[in-house]
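As you look at this complex, bear in mind that one protein chain is not there, while each of the others sits in place.
Right, chain A next:
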Amino acid sequence: MKNKTQTLPLLFFLLFQFLFFNHVHSWKKEEFRTCHQTPFCKRARSRTSSTSTPLIATDVTISDGNLIAKLVAKSKQEETQQNTNPLLLSLSVYQNGVVRVTIDEDRSLNPPKSRFHVPDVVVSEFQSTKLWLQRVTQETLDGDDSPSSVVYVSDGFDAVLRHDPFEVFVRDKSNGNTRVVSMNSHGLFDFEQLKVKGEGDDWEESFRSHHDKRPYGPQSISFDVTFHGADFVYGIPEHATSLALKPTKGPGVEESEPYRLFNLDVFEYIHDSPFGLYGSVPFMLSHGKQRGSSGFFWLNAAEMQIDVLGSGWDAENGISKLPKNRVDTLWMSEAGVVDAFFFVGPTPKDVLKQYTSVTGMPAMPQLFSTAYHQCRWNYRDEEDVEHVDSKFDEFDIPYDVLWLDIEHTDGKKYFTWDNVLFPNPEEMQRKIAAKGRHMVTIVDPHIKRDNSFPLHKEATEKGYYVKDSNGNDYDGWCWPGSSSYLDMLSPEIRSWWGDKFSYQNYVGSTPSLYIWNDMNEPSVFNGPEVTMPRDALHIGGVEHREVHNAYGYYFHMATSEGLVKRGDGKDRPFVLSRALFAGTQRYGAIWTGDNTAEWDHLRVSVPMVLTLGLAGVSFSGADVGGFFGNPEPELLVRWYQLGAFYPFFRAHAHHDTKRREPWLFGERNTELIRDAIHVRYALLPYYYTLFREANTTGVPVMRPLWMEFPSEEATFSNDEAFMIGNSLLVQGIYTERAKQTSVYLPGKESWYDFRTGNVYKGGATHKLAVTEESIPVFMRAGTIITRKDRFRRSSTQMTNDPYTLVIALNSSQAAEGELYIDDGSSFNFLQGAYIHRRFIFKDGKLTSLDLAPASSGNARYPVNTVIERIILLGHASGSKNALVEPSNQKVDIELAPFWVQRKNSPAVMTIRKPNVRVTDDWTIKIL
């Protein structure tokens, strides 16, 4: 009896805990450091301009085409013991409005070691755009006693190094020499120099059970950056938060963490937090109604914390001399150097172009990878794979890629197959490939410490693993249990790793197999904050703290380059990565990690994907359906309807969730999901054209409204809707059983409902009835897009299918659009093997023009593909015929369904069977 009375409450307690545990978010907040628990962040965040040591620039001169200077403490008395040596500053200028500023310790003064400069991020072509500075002008700014050094950047812009107090900024000459982007305008610059540990120095840090030796003492850097003429700042992914970055500090701001950039594998992340997720791109964009856009990029791979300072944050120091209408930010990093880039804009697209001129253009993806991907942890065995594949055919739902998660391997040893579940992987891939489809297997960076595993043996013998602080191979825990991690910082190791993807080395792989890099933050289950200890050592004595945020990037790079090698440089790689860094866009796609099947996660996926695009990483998406948990059918359908517009469109699910392939939720839901996927397939020519645009300009496929409508303030903080290219506006539905929604349609021109063709006025908010059939999508008047309205099993079979042109006429009965086509898989487009057309409709005539420059190379991409249908939205006349020239053929104009595959699709004005070839120049005149 006694026992019973004691155990009962305990049982209830446990039961309660169990339920609680199951229902509440399991984000382990306490496992991750807050700024307060991170000494460098805590110090930097509490610093004010009055408590920091002012620096002044001396010895300013031109050297090797750069403006160089020394930064020294302003007064000897204020010099702290720590920072005695002068720092070296170098400012260089590049074409198209890019200014680069580096600040480092003076290596000639023999610091304990050289600080880490992040290699292989800035593309080599960027160097060639450098403007060789010849001279510097001295100028005394208003209110200053000492001079500033001024250099020319581009038409209308100067870069200024103010000597005392030290400040760097870019100014707009056409706008009264106002600052555009500035560094240290608030005097918060601080640079902790490396030290040799002396007697009594105690720098070591502990967090929970983890210990960090910090052999060089504190080495952080922090400074303030101001975006002038800005209403909002954006960028610095990856966070699950709003598109326009909310202030994290200042009056009226609730106690908030700074935006953290530290690549972490966060279990069940929450949907609104400045907390750091899987990737880090230290690039911020500003936008304002008056001035437009500017950007700032700090190439630094150590942990970074960034505060967006609410206006009035510095009130205690008296009213700032700087004009209002600016956004101040505070950047703090644990290590590394200052390697900062200023981008002058002035349009958002200019900033993207400038940023990607530094870190590289987004790679041109394989065409198939822009279609629909079907993933699950896990498609268990070959039979399961065959079954899922055949079901897509049975339900006439196209898909292009089937994915295999970690369970396909033999004991989580990547490059191997579980020979019970996957006894004939090549045969399996061939069957899938016979339908023009592809497969993806996962290859993670943790290598199982198993001596019978040749990869591990070889890596051990060659000394290719990251070392712990004692110099032994670092031994962490991940899926396979005890694991080690390849040192991807080393080009030699990356090359060796790349060779592992050859068909000989990766037994069971075939040319239709591509790769997924997960867990590359790196995720270490028993490491501090579920990652690698900061005092682990990379090649050349680089501490992990210095390279952490770029680790996954190098891994992604190595894999991607491996796939290029595998295909003899002829086949474009496809590698999906979870971790990312600046430059990731060159290597493959990114997804937003382990999200949850909740409406809030559907909602936040839009600002997350938009922000990745703003950071150059255009090819990204979120797991459709949500990784954790079971979505209600309505949520799943809405997710497909939205996800079909993500640049990277993949459904994925945790292995504890119910099966959720598109046909498992009843006929109606199958139909809705099929329709959502069909829309994506119809739009593949448009998407591919946009991917090419990203590939040449850095402008993302999926864009915030303000990128297309930079002067429309109403769009600046809108992250419920987005643009696909310049033509389609998509508004997600983020609530259950929504009956109506409000959509703001920007601009002066009208918009056409992309389902019905109904016309809506621009520059207004419309209250719209919502049906289950689709989310609201609008086509902008004045644009032309290409569709392929025939559906196949996969994009592969669509190659020769004819096109539909959709022309949305504006108020002056005109419209324009482009179409880019190539073979979808090789690099021949680099030699000119592509078709690039511009379609222009005006004066009642549609013209197709060649956009491919004559100089682009000798290769050609020959196709006979024709345009079978031209839809005219908003055309005034009731013409019955059109004349095709030069063939002089008359073709019919009739009312035909806007979408041929949809029942009861409204009839719209359609030119029937013009059958003009996309490769040719022609005109079609409405008679």
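Note that a contact is a pair of C-beta atoms (placed from the backbone, for glycine too) under 8 Å apart; a residue touches a chain by one contact, two chains touch by 3 or more; residues count from 1.
Definition applied: contacts and distances are computed from a predicted model.
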Among "serine C-palmitoyltransferase", "Glucosidase 2 subunit beta", "ATP synthase subunit delta, mitochondrial" or "Small nuclear ribonucleoprotein G", UniProt-listed name of the chain not shown: "Glucosidase 2 subunit beta"
Sole residue of A:V225, A:V308, A:A340 or A:L421 that reaches the chain not shown, by the stated touch rule: A:L421
Full-complex contact with the absent chain, from A:Q134, A:N864 or A:N888: A:N864
Absent-chain contact - pick from A:H228, A:R578 or A:H654: A:H654
Selected residue (touches chain absent from view) among A:K321, A:K767 or A:K903: A:K903
Residue of A:H239, A:H678, A:R837 or A:H875 in touch with the missing chain, whole complex considered: A:H678
Where the missing chain touches chain A, by residue: 11, 14, 17-18, 21-22, 26, 28, 30-31, 208-209, 267-268, 380-384, 386-387, 390-391, 396, 398, 406-407, 411-412, 420-421, 423, 434-436, 448, 450, 475-482, 524-526, 530, 594, 654-659, 663-664, 678, 789-793, 796-797, 800-801, 864, 868-869, 896-897, 899-905, 912-913
